[in-house]
Every structure is written in C-alpha cells, then in structure tokens.
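See structure below.
Here we show just some of the chains, and they stay where they sit in the whole.
When the chains are written out, they are named A and B in that same order, and each has its own residue count from 1.
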C-alpha cells in the first residue's frame, strides 16, 4: 500500500481543477505496476469525477447542468445555517471518491479521460488523498 | 482482507440513516492501520453517499432535490410492475458502493463527512457489506 496527499487551492465559487498530472506522478512514484488507485476528497462541498479534460467547456457544461437541476438558494433548509446547501447536494451526487485501475505503472485512464476536482463552494483549500493498492 | 456485514432497519419511505459509527467500529475491529474500506449495499432501491452528517437538513435537501428531478410516478414504465421506478433511478444515480481510505486505523472521513445509507423505497431491512483491504 502506498499513500500520498496533496492540496489544491481553488480560485472561484465553482471550478473544475484538473488533477490528472498529480495522480500520474503519484502512481509513478509508488512504483506499483498493476493495482488500483483510489482518489478521495474529505470534503462535503467538493466532488471528484473522471471525464474529458481536453475541452474545458465539458466541465462548464457540467456545472451549468448541475446548477439547472439543483438551483442555488431554492428554499433548501441547510441554507439557513451555511447558505451552501446546493454545494452539498452537488457533492453528494458527483461523489468524493473514485477508483482507477493501474495498468503497466500508469492510471488506466482513457484517451479522453482526466481526473477533475469539482469545487462547489470555493474558493477554498482542498485536500486530496491518493491510496494505491498493489 | 477483513469483512463484516450488518443490517439496517429503515422506518420511512425515504430516509437517510447515518452509519458512520458502524463503519468506524468495523475499521477499528479489523485492526487495519492503512488501507481501503469499501461499503456496499446489495440493493437496487437504496443508495450510499458520503456527505455532511452534522445538520440532518442536508439529507432532507438532497431527498427534495432528487424528488424534484425524478418525480414519483411520472409515467415511468417500471411503475407498472413494482410502482417504485423513481427509487431505482435515485439508487442508480447515488450509487450503492463507496470507498474510503483508512488512515492510521480510522476511516479518512473529513470533519463534515459521514456515511449515509439512503432509503428510497422503505421501510425495509437493508444489508450493508464492509470490505477492508490492507
């Protein structure tokens, strides 16, 4: 088992941060040739997804779609406490944990796949935990 | 590898059950200091998510958001058989399997994160399978 952590500083209220290179570096440093890589964000208003990283508009479209389905301040009860209920709902739906196979020493991402940290309530400092099982 | 199972009795048609303490106890009993914990519900009308457990209204907001996007009995074809199509759709979207890193003998949950079993078609008896890889 190998573990590394790193931090991401987000700059906007909503933003997708491409962390693919960081994951590739960690998998490389682990020396693991075949196994499984878990990426985890210990946050309730951020998310992790794997999708296209070539055209940044894919993530803008995703944020727009989520905002349309889960509008900000649409009478959510948690807004009375923290005013960020929509961020919690989006985080619940997009998940805080993803798994990627490690194949021949690299994350088995497809040609069009990157790993994205989704900020739903920024700007904030976010922690990313990478666990590798060989 | 270490495995434990437990059952949860839900009391309502829709309900979030906080199973964080159960998961922490199982991780502790496993004796695993660093690894990965998979939580799995073998059900097609329940879900598992990780999100805020301090304010119960976060889960009420999540249920309300899902009900708005996926209304009950909105002409779903599966309703003709079981009358619970919306529960299947919500279960598909929220997932039945989550992974948490184990760090220093504890689930690596963030300050505001808890593990929630989501009941979409209760009340029912639900099985939770916890698998720990060291």
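Convention: a residue touches a chain if its C-beta (ideal position, glycine included) is under 8 Å from a C-beta of that chain, and two chains touch if they have at least 3 such contacts.
Keep in mind that what you see is a predicted model, and the values were worked out from it rather than measured.
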Handout entry: Copy count for the complete homomeric assembly [2 present here]
Key = 3
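Criterion: only the chains that are shown with their structure count from here on.
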Fill in the blank from the handout: In the complex, chain B touches chain A at residues 34-36, 49-52, 55, 57-58, 60-62, 64-65, 69, 93-95, 98-101, 103, 108-113, 133-134
Practice task
Provide the residue numbers of chain A that touch chain B in the complex, in ascending order.
Solution key: 1, 3, 36, 38, 40-44, 69-70, 76-78, 80-82, 85, 88-89, 91-93, 95-97, 99, 127, 129, 131, 133
